[in-house]
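All protein chains of the complex are present and in place, except for one that has been dropped.
Presenting chain A:
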Amino acid sequence: MEDKVVLLDFWPSSYGMRVRIALAEKGIKYEAREENLADKSPLLLEMNPLHKMIPVLIHNGKPISESLILLQYIDEVWHHTSPLLPSDPYQRSQARFWADYIDKKIYSLGKRVWKEKGEKQEATKKEFIEGLRTIEGELGDKPYFGGEDFGFVDVVLVPLTSWFYSFEICGNFSIEAECPKLVGWARRCMERDSVSKSLPHPQKIYAFVLELKQKYGL
């Protein structure tokens, strides 16, 4: 019996991009359904009643949500190809630790950087850059976070780089100036089809940000 895989997604979502990349890395065929978050589909509300958010993967009728949990699910079900998490338990614990850090200290702050203004924005920017510097320190001189191979932490972080241009314009700073190694790593990741085909162009994201700013008077 063939697997039926459906992804409920929203094109600018960096959480959605994570799942697109993982599915592409594993060569999994799926039906992509674009959600309008201002008018959520009955399917989304049925499949994720608690959080009502994307991404949601529906695998043979069963829903899985929360992007980091989703990535691990994909890695465990389709374990025979392109593993995302390493096999050594200590390395796995480090990958999970840093993925959690990226959500808590980088993604959560990125969301605020483009919305805020004045002193509040300055404080958020400072924390955001500190987060990026910490994760850049963890990358070190390795080609990828996992070492020689593209893996879990790379998938978790790289989608946010499509938003970097928007953060820089809205926050008036240069991420490349602050974290050159990280920007170099992002370019390296973009050489992979799974990444370049899953991330929207930064200009498209910026146009979306401008629309939101106008709509919500930000």
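Please note the rule applied: a residue touches a chain if its C-beta (ideal position, glycine included) is under 8 Å from a C-beta of that chain, and two chains touch if they have at least 3 such contacts; residues count from 1.
We take it that contacts and distances are computed from a predicted model.
With the options "Essential protein Yae1 N-terminal domain-containing protein", "GATOR complex protein NPRL2 isoform X1", "Glutathione S-transferase" or "Histidine-containing phosphotransfer protein" in hand, the undepicted chain maps to the protein name "Glutathione S-transferase" (source: UniProt). Within the whole complex, the absent chain has one touching residue among A:Y15, A:Y30, A:Y101 or A:W114, and that is A:Y101.
From the set A:Q72, A:T124, A:T161 or A:S194, the residue in touch with the chain omitted from the display is A:Q72, counting the whole complex.
Residues of chain A in touch with the missing chain: 50, 59, 62, 64-66, 69-70, 72-73, 76-77, 89-90, 92-93, 96-97, 100-101, 134.
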